[in-house]
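The structure under discussion is supplied below as structure tokens; questions concerning it will follow.
Apart from one protein chain that is not included, each protein chain of the complex appears where it belongs.
For clarity, chains are labelled A and B in written order, and residue numbers in each chain start from 1.
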Amino acid sequence: MRVYFHNIWISLATAFEGMSITFSHLFRKPYTVQYPDRIAVRVQDTLPYRYRGILEVDLEICTGCLACERACPIDCIRIDAKKDMQTKEMLLNRFDIDMAKCMYCGLCSEPCPTGSIHHTREFEGSDYSLESLVKRFVKVPVPAYKPKKSGEDDPAILPILERGMRYIDEFADPDDGSGA
Amino acid sequence: MQEYLTTLLGGAEGLALEVGYLLGMLAFGAIVVFGFILPVAGITSWLERRVWARMQSRIGPNRVGPFGFLQWLADGLKNLLKEDVIPTAVDPRLFRIAPYVVVVGFVAAFVAVPFGANLIIADLNIGILYVTAATSLVVVGILIAGWSSNNKWSMLGGIRSATQIVSYEIPAGLGIFPVVLLSGTLSMQGIIEAQGWQPWNWHMFHSPFALAAFLLFFVSALAEGNRTPFDLPEAESELVAGFATEYSGMRMLLFFLAEWGNLYLIGALMATLYMGGWQVPPFTENAVLLGVAQFLSIFLKSCFWVFVAMWIRATLPRVRVDQLMTLCWKYLVPIGLVCVLGTAVTMVVAPEGILGLRFAMFGLVVLVIANFFRRVVFHLRRAKGMGWTIAG
Partner (left out) sequence: MSVEIEVEGQGLATEEMTLNMGPQHPSTHGVLRFIVKADGEVMRTAIPDIGYLHRSIEKIAEKVGWHGFMPYTDRVDYVAAMTANQGWGMASEKLAGIEVPKRGEYCRTIAGELGRICSHLLAIGATGMDIGAITPFTHALREREMINDLIEELCGARLTYNYMRIGGVAWDLPPGYQEKVLEYLDHLEPTIHEINDLLSYNKIYVERLANVAVVSPAMAKNFNLVGPNLRASGVKYDLRKDQPYSVYDEFEFDVPIGEGEMGQVGDCWDRYMMRIKEVFESIKILRQALRQIPDGPVIAKVPRNLKPPAGDVHVRVEGARGDMSWYVASDGTEFPYRVHIRTGSWTAMSIIQELSRGLMIADLVAVIATFDIVAPEVDR
């Protein structure tokens, strides 16, 4: 008999307690982020510095070392780098990344010596066909970047290289510059 | 209503009067169904989603119209335009009929639901009995849906629904009995007239037994309306979508329309039976103004219970089938019998009612509510310590 009334009491009491919690939530601010339109700042800009979004390559500082291609566990990076017989320069004929295959693991950007291949904070990559997800960075064959011993002085390349080196530095301040 | 129509029709006599009266009833019924029940059911769906969302620290639908208010219209339109898929393996005739049976069941119940002193489609002298009977028609529809879908999950849902609604008719009836005893009539208007506008004159506070019967009726009504914690027929984590698994488009919507409409029905019954219905303080002689006040009185009381049902749904888990039966037969039915007997005894001992007891019961409920807000403030304080932003 005591169990019987205890059951009734405990059911009412616990339901009462639970309902007071849910009621108190009516007075708390919702946690929803109304992506994509009703937000103060773009989500991309609120992401941390290390965020692994869609891959981007700065061909100006790509040395054509193929480290990223070798590191990629699913072979979604294709690079054709040939030595030009006349000028003795490395020529990049092709640098494709298949973003449909990419699993955003970040293994490719780690071995990159200049920070050329890097993750952006962009994540909106939906498209109508798989074909258009293959990012072809090389439009016309370009010479690969050669690090200079005396330090970089070309004003066209210097800011890009600085960005790349900052990307490699894991303690870089996220608010410094335009971000990766 | 009847007097209104008689004066409206003036000198018409005999058959003409009867036909006119019938037509008038039909017109009022149509207004109630299309102008009140359907919008109320739709708005309930919107409100339910908003209330849930806020309780779950979300926002809920807020894109269609201000605060997403027109979401229910958009959803209704969308479902109307959707393909009416009828799987090949189903029993097509029964499959098509089932949603209509459900809708007819709940719409028919509104015939005897009062909206004001003069606003009622038909003040049947067995009103409350009629409502209970009409809502039972819903179970037939659900059972048909479950069976004809030719899907085992649907069938389980249908059978669960049948067992549940049939069993809970008894505690629901026992929850109604004390009121019938107290007012000495089955008519809805009669029940309301037997109560006063002051809260302590409501049937709810007549005696501890009436208060218990009131809770009992609410719990059984939730079970009859397939609401959490008794939403077993459509328990989505167990039975996919229960009896509605194979339905799509408007037919599926009709089931949910009935569910949300039922919610208002539960509220209206709670208000009518225990909370003084449309009773308002006699503040004016103006019939129109009084009518509006009466309508608002019963409408707001009903809406309060609609809100409570949503709130319960956002809070409580679902019971199991055997626990459902245990709760019904071991707890609700004995308590219901005690309530009926207790009310009867109280009436014999004090035919006029004990005013002190009424105030004591009223005070008890006020205390419970005060304690409730104390707990809410406690949780809000704790939340503030957790770094929550407290907003209105």
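The rule we apply is simple: a residue touches a chain if its C-beta (ideal position, glycine included) is under 8 Å from a C-beta of that chain, and two chains touch if they have at least 3 such contacts.
Keep in mind the model is a prediction, meaning the values are calculated, not measured.
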Residue among B:Val319, B:Leu332, B:Met361 or B:Val376 touching the omitted chain: B:Val319
Identified contact with the non-displayed chain, of A:Ile54, A:Ala71 or A:Val134: A:Ala71
Identified contact with the non-displayed chain, of B:Gly68, B:Pro99 or B:Pro229: B:Pro229
Of B:Arg93, B:Lys330 or B:Arg382, the residue in touch with the unshown chain: B:Arg382
Sites on subunit A contacted by the missing partner chain, in the whole complex: 7, 10-11, 14-15, 17-18, 21-22, 25, 31, 47-52, 71-74, 103-107, 110-111, 119, 170-171
In subunit B, positions touching the absent partner: 52, 55-58, 152-153, 156, 159-160, 228-229, 231-232, 235-240, 313-323, 379, 382-383, 385-387
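Rule of thumb we're sticking to: only the chains that are shown with their structure count from here on.
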Touching residues on subunit B, where the partner in the complex is subunit A: 51, 53-59, 311-312, 314-316, 331, 372, 375-376, 378-380, 383, 388-392
Subunit B-touching residues of subunit A, taken from the complex the two chains share: 7-8, 15-32, 34
